[in-house]
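What you see is the complex with one protein chain gone and the rest in place.
Then we have chain A:
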Amino acid sequence: MSDKNEPLVRVDSLSVHFPVRNGIFGRSKRTLRAVNNLSLTLNKGECLSIVGESGCGKSTLALSILGLQEPTTGEIYFEGRSITGKARPSRLERAGMAQMVFQDPYASLNPRQTIYTSLAAPLRLHGVSDRKEIAGRIENMMQLVGLKPEQAKRFPHEFSGGQRQRIGIARALILNPKVVVLDEPVSALDVSIRAQIINLLLELKEQLDLSYIMISHDLSVVEHMSDRVAVMYFGQIVETGSWDRVFAEPQHPYTRRLIGAILDPVTELTGQGPVDTREPPEPPPGYDYYPREFGKHDVYSLPPSSQLVALRDDHSVRLIARG
């Protein structure tokens, strides 16, 4: 139905700013700039990873895409339809578009509801009233995420962390969304469980024709899952491109630092990392990466004016024009 060239999700110059009050009686007002003029696209069937340190605005971006955070300026389009601003769809309408898998599997399930209730309630809310159909869909979903259907009768505290994350995935998928936002989907799990969950997510993506937006600061997880990556720093994308390109030839000093921070046995033993993270490559003529003092930049002021410059294919890096 939608235009072939239209991506599944398009974020157009999104800014999210929060007023912060402090001082006596909230007299001094500052603006926390979580996301600054950010644009990105997600194509169908793709896994786009958004990486960056805590507080860089990646969670705010995710909440905006899910409709839980109203943008200050900018628009988000889903299959060409704006989901922000005055004509935004209701929560009920939006539920079929994007869902989320949460970081903490312990806090993401209502401790007073059985798994069955947690999965059946959204179905009923969305007009599925036939008991048999509900039971069938839940049974199906439990099997899809690798759990036994009869386990649905249990309460969340009767499951392990990995099982709970599977339930979280089941809940995110029960309404057949097109986009799933994965907020650090494995960072709260045991290392031994992580691979299982990553593989499950990859299988489900193929089986159910899903598109993922993954938020992470763990590049070793990103490496396994993503097609494209966007590196975020102070509410902006500083480098973006296909994962192998960015990983092989990181340009921006911040990207290089992130990649240098991956724990890797080879690096540990030989002292030879995948990339030399100390010396960034020369920026293209006429540009700088960012001013030296940018490392001390704070979230209350606007970052210096800069632009994403395409290097090769879709690999681009944020640069500041010199002079």
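The rule we apply is simple: contacts are C-beta pairs under 8 Å (C-beta built on N, C-alpha and C of every residue); 3 or more make two chains touch, one makes a residue touch a chain; residues count from 1.
What we mean here is this: contacts and distances are computed from a predicted model.
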Query raised in the report: The chain dropped from view, which UniProt name applies: "Peptide ABC transporter permease", "1,2-phenylacetyl-CoA epoxidase subunit B", "NADH-quinone oxidoreductase subunit E" or "Lactate utilization protein A"?
Result: "Peptide ABC transporter permease"
Query raised in the report: Per the definition of touch given earlier, which of A:N37, A:S64, A:S108 or A:S211 contacts the omitted chain?
Result: A:S108
Query - Residue touching the undisplayed chain, where the options are A:K86, A:K132, A:H157 or A:R322 - result: A:H157
Report task. Among A:P122, A:G260 or A:P281, choose the residue that contacts the chain missing from this document, as touch is defined above. Result -> A:P122
Query raised in the report: Which of these, A:A95, A:V128 or A:V309, touches the one chain of the complex that we don't see?
Result: A:A95
Query - For chain A, residues in touch with the removed chain - result: 66-68, 90-95, 98-100, 102-104, 107-113, 118, 121-122, 125-126, 155, 157-158, 168, 171-172, 175
